[in-house]
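Heads up: the structure comes next, in structure tokens.
With one protein chain withheld, the remaining protein chains of the complex are depicted in position.
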Amino acid sequence: MGWTRPVLPWSFALAGVCLVVGLVWGFFFTPDDFRQGSTVKIIYLHVPSALMAINAWIMMVVASLIWVIRRHHVSALAARAAAPVGVVFTLIALFTGGIWGQPMWGTYWAWEPRLTSFLILFLFYLGYIALWEAIEDPDTAADLTSVLCMVGSVFAILSRYAVWFWNQGLHQGATLSLDKEENISDVFWFPLLVCIAGFVLLFFALVLMRTRTEIRARRIRALQARARRA
Amino acid sequence: MLRVRNLGCARGGVPVLTDVSFEVAAGQAIILRGPNGVGKTTLLRTLAGLQPPIEGEIDFPEEEGAYASHADGIKTALTVTENLKFWADVHGAALPATILETFDLSDLRDRLGGTLSAGQKRRLGLARLGVIGRKVLFLDEPTVSLDRFSVKLFADWLQDTHLAAGGVAVIATHIDLGLAAPELDLTPFKSAADANGGSDEAFL
Amino acid sequence: MLRVRNLGCARGGVPVLTDVSFEVAAGQAIILRGPNGVGKTTLLRTLAGLQPPIEGEIDFPEEEGAYASHADGIKTALTVTENLKFWADVHGAALPATILETFDLSDLRDRLGGTLSAGQKRRLGLARLGVIGRKVLFLDEPTVSLDRFSVKLFADWLQDTHLAAGGVAVIATHIDLGLAAPELDLTPFKSAADANGGSDEAFL
Amino acid sequence: MIALLLRDLRLAFRAGGGFGLGLAFFLIVVVLVPFGVGPETELLSRIAPGILWVASLLAALLSLDRIFALDFEDGSLGLLATSPLPMEGAALMKALAHWITTGLPLTLAAPALGFLLSLATEAYAYLLISLLLGTPALSMIGTFGAALTVGIRRGGLLLSLLVLPLYVPTLIFGAEAVRRGAEGLDPTGALMLMAGITAGCFALLPFATAAVLRINLR
Amino acid sequence: MIALLLRDLRLAFRAGGGFGLGLAFFLIVVVLVPFGVGPETELLSRIAPGILWVASLLAALLSLDRIFALDFEDGSLGLLATSPLPMEGAALMKALAHWITTGLPLTLAAPALGFLLSLATEAYAYLLISLLLGTPALSMIGTFGAALTVGIRRGGLLLSLLVLPLYVPTLIFGAEAVRRGAEGLDPTGALMLMAGITAGCFALLPFATAAVLRINLR
Partner (left out) sequence: MPDLGDYRIEVLSAYGVSLVLLLVLVWLSWRRYVKVRAALEEVEKNG
């Protein structure tokens, strides 16, 4: 864990800066959207968190794969460390989205595909964490959660399409989609980018810190086990 | 028939035994001794392939090992015969005609597993070994709660049937089976407190 | 202290033992012998009041009996100390300072129950008896999977602590505890096939 | 007696003790229903009270088998029976522990889930009250059921069969109270009746439970 | 391999094996719902497809923990692992046994219960077909979940928490098919997709299950 020590404070600082700049910029210095009014400001929290919620899970899948193939302990612990962060991001996305729904759709919650698929993602996070908590032996837990994570991803994707099939919804199109006509003007664009950067960095920093914690906790466990037999 | 070289095994991520080596020739048995908690069960589970060793090698003919412990897979809702029949089928073997006599289960033939006394259950568990026809047996305290007579019964079966047919047995027990077999005390192989290996090694 | 007169007991609706009578004076122990399935467990459970006798009477001081068998109520998710503490609390007793030493559990003090070896678990189960401070103990194969040393440990505790303090113990076992106590072989009391009593009686 | 309660709570909070799982299950069932019946808000809000109650009932149900089965398997129950602790007390403590680890969290989480089913605003208060009054009854009845099936290995399913019918009255009054609340009618009647049921359960069932346990330990 | 299937079936039919319990649970849940949401037939018939599917899903769920836990506790699973039987085969057989004892009866009983919820007449055929296609997937997925939690004593609740999210696609397509049937739309699309899921599950999950079992037996 050598290299992470110096990186940790910097990434936190950078994340903080980006978030403050992006959010302040977005909140105070952007005009209201002509049709969404002031609620467009929610986008600066909503989109980044939503994106990172998904990316956190993807990162967990990758880490799980590394663990299963290379049996590299740190990656397993990193996956474990990332889960709670992913949960919080998912919650933020759900919450801001829900609140956004009030002015947009006149309801705090609508069973709209993307909302719903995030709800499902949330459930997957819950199950994943619960499984980690439930198993005594850390290596067994790592193996089992890895398998769950991979199988779960497949079903998460399936669910996403199922949900579309179930209810063709009223959600916004993708912001960052590279389609020709910019569907969101630069005024909103740049602060949004800064916020996204901020969330990415925050995620990175948090996972670093939590992984270090997990490693240390595991080391304590090992040392105590050894001490017990001495 | 069974050769173990510099075997090390761990339990709960902690190395328990290191550098265990022994050989058992066909028709031979070996008895594992050692105080409670020295690692007999762990060693047997490792030999049987239920858990991976942390070092060293184990070799015996493929598909010939069988592990038996307190939990001997008896279905309380199946009769004695049904229990045995099932294991015979799984191993693609036929039920030896004499097996019930050998383990003194004839009168209990149609009893449900759940209605057996501790020792009767144990006998049923041991009879399983006579059914599956595996050559290399790993037995963890096979005679728990057996009376003297049954212990003798079991020892005789092992001697005259299993070993006589060129089988091998590794037995962990605290009592005297009255079996002419070399003993291996595991105490000297106990891992040092700072021994490495085990899943925690990466963190030490 | 414990008096049993013409006791008969059944298991699964079938009479198992009839007309068992014996007495145990304070400070005495008695050892039940008999082949597997003769009814030791059944008798002990009946004495402990876990099942009703079909005839005869049992008397010993109220609230003084304690039954211990293979299933010794160890919570895998609690540490050794927590396990003992709980039983002490339930019986409104304090945890004797020396109990851990007595049963050689000091090093395992903070281990989770689930991570103990067979014998270590057993020792913990026996330590419970030292905690609850009951005078009349009914022990079903208390030394299963204990090594010689631990068996001695237990026998000594029984002799020097429990019995010395005027306790009583009825012990079913197949091995020799090295305990100076009278033995009672249950074989002669085995119920005849046509013995009546038992829940099916009304239909015979 | 308190020792037993504390131990059960500690066990519940330990890794693998399954605290909070009931909550998660509650959430999931509530989420599944719309997948079944379809996304129309108006329809969902109509069935919301019923679904919320049925779901919390099922969540309580699924955690029942832990009440006694573990203690039975490892022999603790038999030892408790021969201990000075009165069985009635033990039964009561078990029910209490179950309520604290299941019923209480459910009650507190229910309103949040009411959102998902777009429950009528007026109904939230009554949802909370009815659950607060009702879940203890669910725990106590469930404890009785668990005692009945304790001898049976993996009797979880049988347990639910025995218990669900016993849950019907509580369910009816609970859901009714919330529905009336949602429609702006006066739910006190239903609430009263439910409170009555709960009181009755706690007055009588501990004895029945103790008796059943003694029989099962034979 | 067939021996394992036969044994599991026999055990299920023996007393305490819990055959038909799933069915009864299904029945009870379906009966409870009207108590919760109120008796209006029009409302009930609208939610009928969803409720029937959710109920059968829960019924399947509740019998999952029996799949491996019993064998794990009495050591059979470890012995099977060291037997010539490939773990994958064992997993498949387990899933099959579970389906025969749970999914199949559910499927056959569902129409009768559709009656209770006054399901639209056109929907019965699709209810039957969708369940017939869907329940095997439920069993297979459930077997995987059961394997994950086999090491955990009384992991029933955790099991459901892990499995229910995996059930979502099956549920959606199943209920959707029935609903479309009820509304006279064309449900083949949903049915196709569901059949696909089922096929996929049986092709892949046995391997995952076997792997997980080996890990848990360590």
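Details
A, B, C, D and E are the chain letters, set down in written order, and residue numbers restart from 1 in every chain.
Quick note on the criterion: a contact is a pair of C-beta atoms (placed from the backbone, for glycine too) under 8 Å apart; a residue touches a chain by one contact, two chains touch by 3 or more.
Note that the structure is a prediction, hence the values are computed from the model and not measured.
When the omitted chain is restored, the residue from A:Ser11, A:Thr39 or A:Thr145 that touches it is A:Thr39.
On the side of chain A, the interface with the absent chain consists of residues 23, 27-28, 32, 37-39, 41-42, 45-46, 49, 84-85, 88, 91-92, 95-96, 99-100, 102-103, 202, 206, 209-210, 212-213, 216-217, 219-220, 223-224, 226-227, using the contact rule stated above.
In this section, only the chains that are shown with their structure count from here on.
Where chain D touches chain E, the two copies mostly use the same residue numbers: shared numbers make up over half of all numbers in play. Of all chains, C has its CA centroid at the greatest distance from the CA centroid of chain E. Ranking every chain by how far its Cα centroid lies from the centroid of chain D, the top place goes to B.
Note on chain placement: the centre of chain A and the centre of chain C lie 57 Å apart, centres being C-alpha means.
Taking each chain's centre as the mean of its C-alpha atoms, chain D lies 24 Å from chain E. Of all residues in chain D, those that touch two or more other chains are 15-16, 18, 21, 24, 28, 34-35, 38, 73, 153.
Residues of chain A in contact with two or more other chains: 120, 123, 126-127, 130, 134-136, 166. Under the touch rule stated earlier, the contacting chain pairs are A-B, A-C, A-D, A-E, B-C, B-E, C-D, D-E. Per the touch definition, chain D reaches chain C in the complex via residues 3-4, 7, 10-11, 14-17, 71, 73-76, 78-85, 217-218. Interface of chain B with chain C (complex): residues 12, 34-37, 41, 70, 115-120, 122-123, 141, 144-150, 174-175. Residues 136, 228 of chain A are the ones that touch chain C when the two sit in their complex.
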